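Every protein chain but one is kept in place in this view of the complex.
Per-chain residue numbering starts at 1, and chain names A, B and C are given in the order in which the chains are listed.
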Amino acid sequence: MSSITSSAQYQKKLAINRLGLWLFFASDAFMFGGLLVARFYLLGNRRLELEQTLGLIVTVVLLVSSFFMNRAEVMISKGNQKGFQRSIIVTIVLGILFLAGVVGVEWQTAHFQVNEGAQGAVFYMMTGMHAFHVLTGIIFLLIVYRNGLKGKYTAEKHYAVEASANYWHFIDLVWIIYYPALYLMGLI
Amino acid sequence: MKHIVIVVILVILLTFGTYALLQGIGLLPAQASAQAVTIDRMFNLHIMMISFLFSLIIVFMGYSIIVFRQKKGDEGFGKFFKANNKLEIIWTILPLGTVIFFSYLGAISLAETRNVEPQALNVDVTAGQWYWSFDYPDYGITSDKLYLPVDRQVKLSMTSVDVIHSFWVPEFRVKQDVLPGENLVKELRFTPTEKGEYTVRCAELCGGAHAYMNSPVIVVDDAEFTDWIDSELGNLPQDPVSKGKRLVENNGCLGCHSVDGSPSVGPTWAGLFGSENVMLDGSIKEVNEDYLHTAIVDPNFDVPEGFPAGVMPSNYADLFSEEEIQNMISFIQSLK
Amino acid sequence: MRKIWSIGLIRALIFQILGSAIGAGLLGLIRLAMGLSWKTEPALVVGGFIGAIFFMIGIGGFSGWWKMAMGEDVPEAHDVTEPEGIRRYFGFSLDHKVIGIQYGILSMVLLSVGGSLALIFRTELASSGLQILDFVQFNTLVGLHGMVLIASILMGVAAMGNYVVPLMIGAEDMAFPRLNAFSFWIAVPATVLLLSAMLFGGFETGWTAYPPLSVRGPMGIQLFFAGVYIVGWSSILGALNLIVTTLKMRVKGMKLFVMPIFAWAVLATSIISLTATQLIGLSFQLVMFERLLGMGFFTPSNGGNPILFQHLFWFYSHPAVYIFVLPGLGIISELLPVFVRKPLFGYKWVAMSSMGIALTGYLVWGHHMFTSGIEEYLRVPFMYSTLLVAVPTGVKFFSWVATLWQGKLRFPVPMLFILGAIIVFLIGGLTGPPSGTVSTDLHLHDTYYIVGHFHATMFGGFIFPIFAAIYYWYPKITGRKMNDTLGKIHFYLMTPAFLVTSFGQMQIGMLGMRRRIADYDPTLGFDTSHLIITIAGYLIGVSVLIFFINLIISAKRGEVATGNVWQSRSPEWSILPSPSPVHNYKGMPFEVVGEPYDYGLEGSNYVLPVNQTGQAD
Partner (left out) sequence: MNPLKRGIFVFTGLLVLTAIEYFLGTNQVPQILLWVIAIVKGLLVLQFFMHFNRLFDNDEGGHE
């Protein structure tokens, strides 16, 4: 009797949590959208002078990490703890690689400085805000990984995994729009 | 039904009363431009609309407050009716129509204020913390007062040297922000129709002395405007020597050439004309008009002894007209 | 000492000061390590944000989430036992009613601060010439008056939403109690930051902070930005919470279209503040970074464009006006039927008009930029969309009038404020279209007309309704009514005084009085008008002071009122006793069986208690 009520309660809480998280995404999307507007308002059809190969590499790295994130979520929903832990650690490593690629390499080797015109402003602010989200995502994933090691998640109850996965995919989604906007669109 | 009739009569009365009151208290400053006429017509329409809608709501409310108030000891309920979709649709559609009509009128009135006349007087406006400066490119005049001929459209091309300012003369009604940046020069056109003295006031908060960022705007008739132009131009130097003086002062020549005989990077001009100097190649040259002309347009052709070659810019032939070069030579000549 | 330390607010404020010092010091050390010299401005920014985080640590705002992250079990909010008495109002409480009151107190504190700032510069303006302030002080006061009151209004809206909405929809609490407490408390260090802008040189830009002016000038602007940024997050998270609560936590049987109308208004408001608030945060963040790192967003000489800022800024700051007024209009619609003793006319239309205002609110921001040199082709479309707002607003007015028609009007203090709100908001609304059509706005933009128009919408849309709401729900909070006589003095003093200031401002504005000037030309002949406006402004101040006195003394001495004082059909009055118990409806389950506003319909009920077998009594 009591287990049914608690399961129903869990489902209700799940629905509430999901809605809350999606509303947060909606809100955050407006911020990212605002930056996108700034990029096109200031630079219009002008392309940023960026290293194409590097851009493609970091994009693929983030995409692969998203794949492993999805894998981690599927694994835990099937109760495969080992597979879940392995996938999530791969995701975290790839996330760190992405950060290193953008902040460590791209920022240092760019052809322009932060304070050099609209190009510098737009590029550093867009990648900076995105990188900040990646960083928080990695922290979120580390927490989930640690709690996963403790066996906190089961096939039935693993909302934290779902939430961190959704957050990670949201970051990926932002990059899916930002990558062409920064690297591919417009004329040189 | 009785209620409705009374209310309708009251609404009509109050509408006229409100309109008369709003017209009576004087809401707008004097009308001194063609644009002001158009805009005031729009204002008038708005005031009519405001009077009507204000009366409509206020009368219904006031009437309900007075007539439908709860009597002492009556704890009952009001008349039970909840909704009337027909009514709701009416008071959605009617305002919608009015709104679209008003927007249409507004668009027309905006277009009228932006009417372009080909004979417009050009004025370049520069705003800065905290001053206005007006250039008349057709006459070569710069002034801190804006003189305008009456009944002739003026086209202001406005730019700022620092922050955002805004050009506003209340009597002309129109207003335009003045932005910094070469690609953000903003235009404002208006036609003053009344002679008189007005004031342009900065209408966009620009820090510190924003309140005092005013300049006189003087609207005069054509003859007076021409007089003003002439007198401003009269202030400009007329003879070649003074013109030349202005040129050398404004173009940095005096940074290297002194006019009082003191030594500097280049030869002093005092007593230069007519003197004879030894050149780097050992020859002796007299400084005459031809020599000076060459020295200005091709400075490295004949460099006098004691001065390095290649210091003086060699592009003055492109920067100055022949007349200007002659004026400068006249000025140097006057220093002998 | 330990006793003081146990008061959350004081502990947190000490933490904030320490945090700011640590943040600023750390930045200084890092710069030193990089071979750079000390610079105050970045230290202020970093110190400000770190200080706010430390405040939250001090108040205990992270402890629940920290435990969750560490994998420990955290009790559900309703299982947390909290200390009784006044102390819990100064600590991290998870109860939505406590948080609602905390919001309310903060709102009223900010209201008096913001109002006092206004009185200071009104005194300066009472006659031409500069008397008591210099330019920077004047501009700082004007800017802070704007932003402090915006914060106050956001807090007031959150107060009403937090206290009333869960009670109205029969929820046990908000959807995310910890987030709720977090979003309240984060606003406290934010207001501290905002006000501390005065101590660090002030700022010259007004609340709109237009670059390039905000890129140069005193660095108090950075604290202003930091404060607004954090208040923005408070507002976003609060809105998120309210949306989820209204959508997911309603009691059994309460369909969306039988919710109390106020819940609709809060829903509409929350949708705007959830999304649009990001854009003011972003625009201020960009200026902040432009100042810190020289990024070229808004300075034309560095590739930027100042118009971009205005687009981003007004994309929030116009809908923000609807964030402020929609709950107030909701209060009007909610309270009118109670005091008119008949149904709210056209419930669905009123509910949908709130949504309509919210949605059109996204499309009209450009009307703040008619004269600012935006792209020419945008002006006419923005004029159409702007005037379109009149349609849903009109629906509200007509529905209110139809609600009043043939009712049986009672006039207790809340009703007085409701009627005052309708009149003042009417004036605010009607003076909008002249500034919404481009050609007339060319004259009106940046004048006192706009000041008058704006204050009329704010008073009609927020100030009057929130006073009505406080008088109305006060018995629900304290179990006592507020003093009637003082309430009436408050109303009859404030309303005419306000009308005088508003009319006076609009008139001199049309005649040529510019906004935000510390001194005006005596030859314009505005001295008398300004003097009258200043006196009326002081009268408003006095009336609000009377209100505060009433608020405080009634808590102890007010007439006891524990039942359904206003004979409302809403569940928080018809089911719940006053003051409302800790876990709301726990032990008092109820069900929605009818329509919310069927006053006068024989034998109808909105809500009925449910007995243990699950049948409606």
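Operating definition for what follows: a residue touches a chain if its C-beta (ideal position, glycine included) is under 8 Å from a C-beta of that chain, and two chains touch if they have at least 3 such contacts.
The model shown is predicted, which means the values in this text are computed figures rather than measured ones.
Engineer: Can you list the shown chains that the omitted chain is in contact with?
Structural biologist: A
Engineer: Any idea which of A:Y41, A:F67 or A:W107 touches the chain not displayed?
Structural biologist: Answer from the full complex: A:F67 touches the omitted chain.
Engineer: For subunit A, which residues touch the unseen chain?
Structural biologist: 8, 11-12, 14-15, 18-19, 22, 45, 52, 56, 59-60, 63-64, 66-67, 69-71, 74, 77, 156, 162, 165-166, 169-170, 172-173, 176-177, 179-180, 183-188
Everything that follows uses one rule, which is that only the chains that are shown with their structure count from here on.
Engineer: Where the centres are mean C-alpha positions, what is the separation of subunit A from subunit B, in Å?
Structural biologist: Chain centres of subunit A and subunit B, defined by C-alpha means, are spaced 50 Å apart.
Engineer: Would you mind pulling out the distance in Å between where the CA atoms of subunit A average out and where those of subunit C do?
Structural biologist: Between these chains, centre-to-centre, one finds 33 Å.
Engineer: With chain centres defined as C-alpha means, what is the inter-centre distance between subunit B and subunit C in Å?
Structural biologist: From the centre of subunit B to the centre of subunit C is 38 Å.
Engineer: Where in subunit C do residues touch at least two different other chains?
Structural biologist: Residues 305.
Engineer: Pull out every residue in subunit A that's touching 2 or more other chains.
Structural biologist: In subunit A, no residue touches two or more other chains.
Engineer: Please output the residues of subunit C touching subunit B within their complex, sorted ascending.
Structural biologist: Against subunit B, subunit C makes touches at 135-136, 139, 204-206, 208, 210, 212-213, 216-217, 299-301, 305-307, 340-349, 371-373, 379-380, 383-384, 387-388, 390-391, 394-395, 397-399, 401-402, 404-411, 419, 422-423, 426-427, 430-431, 433-434, 437-440, 442-443, 445-447, 507, 510-512, 514-521, 595, 597-601.
Engineer: Tell me, which parts of subunit C touch subunit A in their complex?
Structural biologist: 69, 71, 175-176, 179, 236, 240-241, 243-244, 247-249, 274-279, 281-283, 286, 289-290, 293-297, 302-305, 308, 311-312, 315
Engineer: Quick one: which bits of subunit A touch subunit C in the complex? Just the residue numbers, please.
Structural biologist: Subunit A residues touching subunit C: 12, 15-16, 19-20, 23-24, 26-28, 30-31, 34-35, 37-38, 41-42, 114-122, 124-125, 143, 146-147, 150, 152.
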